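Omission of a single protein chain aside, the complex is shown with its protein chains in their original locations.
For clarity, chains are labelled A and B in written order, and residue numbers in each chain start from 1.
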Amino acid sequence: MQLLLEQMVNGCAIGALYGLFAIGFGLVFSTLGILNAAHGCYASFAAIAGYYAATSLRLPFAASLVAGVVTGAALAILVDQIAFQPLRRRGAGMLGALITSIAFWMILDSLAGLATDQQSLSFPAGTFPSAMPMLGTLPLPAMQMIAIGGLIVVTIAIHWLITHSRLGAAMRAVGWNETAAQLGGVNPRLVILATAGLAGATSGLAGVLAGISTNNVSFTLGEGMLLKGFAAVVVGGYEDVRGAAVAGIGLGVAEVLSAQYISTSMRDAITYALLLGFLVLRPRGLFGRASFLRA
Amino acid sequence: MNGTPMLALSGVGKSFGGVQAVSDLSFGIERGAVAGLMGPNGAGKTTVINLITGLLAADAGRIVLDGHDLAGLAPQDIASRGIGRTYQNVRLFSGMTSLEQVVAGGFLRRGTSMLASFFGTPSARAAMRRTREEAMALLDRVGMADRAHSLAEALSYGEQRRIEIARALGARPKLLLLDEPTAGMNAAESQVIGRLLHELRDAGLTILMVEHNIRLVSDFCDHVAVMSFGRKLTEGSPAACLAHPEVQEAYFGRKRASSSESESHAVRSRPHG
Partner (left out) sequence: MMQKLLDLWAAYESTLAFAAVNAFFALSTYAVMATGILSFATVAFAAVGGFLGAQLMGQFGLPLWLVLPASAAGGCVASLVVSFVFLRLESHWLALASLALILITRILVLNAPMLTGGVNGLSVPIEAPLWLLLGLLAVVALAFWRLSVSWYGIAARAVREDPAVAGSLGIAPRRVQRMAFAVSGALGGLGGVLLAMTLQFLSPETYYINISFTMIAAVVLGGSYHWMGAIVGALVFTALPQIMQALVPQVQDLARGVALLLIMILLPRGLVDPRAWRIRRALREARR
């Protein structure tokens, strides 16, 4: 029982990272209609930036988080303008954007590899909180609590932004029909940049936290997050950040429990089986409304 | 020319979400006739064509071609029963020459199996030669033989429209559905199309055309149905339809005591759709 509870907490913590990443990935997917294969790289680079902030610049933990978030946002905006903006002008659809994002995935993964000299780096002790408060007999590692707390805060904040703010309304309008949004007085350029930046920031946050928690600051970090984040977005529903968050946690828990009680090599099986199942049977996800896919 | 019509719609209805695009529509087209389908924008005319060709499934009613119910048939099966069509916005295949478009149109009459065509057997090659000759003949019929090797994108709108008609004729359909064939054309070009359609009718083709061009409809159609807001307003000879007060209301925005006007009277206002 003790083990089960500990694994549940583990699962929620890992799932929180998946969820955080998925929120960013899903924002781009649902608002801009782009499946961005390079999105995982934002997380990798955020982790790398956080690492160097903590080690070379010896900045405190909060600063490494900020470094990661800012790096993620900046990279996302850069990639959007170089890769996707020319395609938007040409009217190329989602599939053209997917292929271009694959090109950027190759480029950014190489650069990340060069940045870490093909190694997997670890945040040294002392650069992040390692307290372990206990809830009765249940250990609650600080990093895991930060991850879960971060997911809750970010989910609430972004959901509020989308549903209650003018920027959020603009994001929904642009995602649906850019020309109509323009006619309604929204500046699509600004909205696209804001969306990309926000998506990069969220995934960047996931990246730094994951880099710390899994002792893996390298280009493989982003790849793993991308696949899980993609699954969470599809299963949870790409239209609502809450769906992505819930699905992320669900997948994390499912993964940890199946690794524990079935076998480690089946760990990813459940995730990908759910992914394929939902794509084929219910593409709008658990929480999505039936609507047309914007291209 | 009485008896069972070639194409009969009875009680056909179609809605999208909450919008009833077509409701309780019934009319028939006689074999060998040139029929017109008129109505303001949004009246549901293109929807009717999409229902007949199987692109959409009707919610209610029946569509019967020569005694066969077309319900549930896929578009390609309806095409193989002898219905061809053109589109409101010309939809030629991009990147293909005029000849290639019309050859593609001859798919149903290719006269050889896919396998033989792959291996390039003598009979398959002969069949392809025949298809190309027939395609050139069709291009000649629509007056585009000299542009046989031009890419679709290089042609003018009127020329593209004629290629589209030639392509639709490639399968030698018995019924040709034309969706606004003279849209965007001037009077001279429209007359060319009209004469072409008459020649086709004389050669045995049955035609249904959706048209706004009142002059064309009066000159070339034997029989007209007028739609408004998804329903049939009236049906009959062009003159009778155009004299109908509700048709006048819908097209000219005012009630007129006398019979049909030509379009030398400017249309002052178009209502609703």
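Keep this in mind: contacts are C-beta pairs under 8 Å (C-beta built on N, C-alpha and C of every residue); 3 or more make two chains touch, one makes a residue touch a chain.
Only a predicted model underlies this, so the values are computations on that prediction, with no experimental measurement involved.
Across A:G126, A:G149 or A:P283, the residue that sits in touch with the chain not pictured is A:P283. Of the candidate positions B:L25, B:A43, B:A79 or B:A148, contact with the unshown chain belongs to B:A79. The residue from B:G39, B:G170 or B:G194 that touches the chain not shown here is B:G170.
Summary of contacts with the chain left out: across A:L95, A:M132, A:A157 or A:L190, the touching residue is A:L95. Along chain B, the points of touch with the absent chain fall at residues 53-55, 74-76, 79-80, 84-85, 87, 91, 93-97, 100, 103-105, 107-108, 110, 112, 114, 117-120, 124, 128, 149-151, 154, 167-168, 170-171. Hidden from this view is one chain, which touches chain A at 35, 83, 86-87, 90, 92, 94-96, 98-100, 102-111, 113-114, 227, 230, 234, 265-266, 268-269, 272-273, 275-276, 279-280, 283, 293, 295.
Note that only the chains that are shown with their structure count from here on.
Centre-to-centre separation of chain A and chain B, using mean CA positions: 51 Å.
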